[in-house]
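Sending over a structure as structure tokens; questions will come in a sec.
Note that one protein chain is taken out, while the other chains of the complex remain in position.
Up next is subunit A:
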Amino acid sequence: MFVICGPKLSICGFIISIWAIIMMGLMGVFFLIKSPLLLEDIGPATDDDWKDRKKIDAIFQQSAYNCWVVAGVYAFLGLFSYFQMRMNSRQQYVVT
């Protein structure tokens, strides 16, 4: 495989990815159970939406899926950074 990121960038990306996976995964769960605290953070809703509970529920669910999509993308990024990290450390072995 080829090396794109340097050692620092790949470690940074790896840590942020782990953070994102955990946090976004959990937030997806919280959106799914319709935590009232996250009411302000759901996607945009018109005044009509607020009158209908089902619509709000649907927006909540959409937000939950969004969070999991983010977590999934970061899982890929995390894997990528992990392999970059491996490559970097292997290169270091070769040099010294």
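Keep this in mind: contacts are C-beta pairs under 8 Å (C-beta built on N, C-alpha and C of every residue); 3 or more make two chains touch, one makes a residue touch a chain; residues count from 1.
Methods note: contacts and distances are computed from a predicted model.
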Checklist entry - If you look up the hidden chain in UniProt, what protein name do you find among "Vacuolar protein-sorting-associated protein 25", "V-type proton ATPase subunit a", "N-terminal acetyltransferase A, auxiliary subunit" or "Alkyl transferase"? => result "V-type proton ATPase subunit a"
Checklist entry - If the hidden chain were put back, which of A:16, A:32 or A:85 would touch it? => result A:16
Next on the checklist: In the complete complex, the non-displayed chain touches which residues of subunit A?
Outcome noted: 16, 19-20, 23-24, 35-38, 40-44, 50-51, 62-63, 65-67, 69-70, 73-74, 96
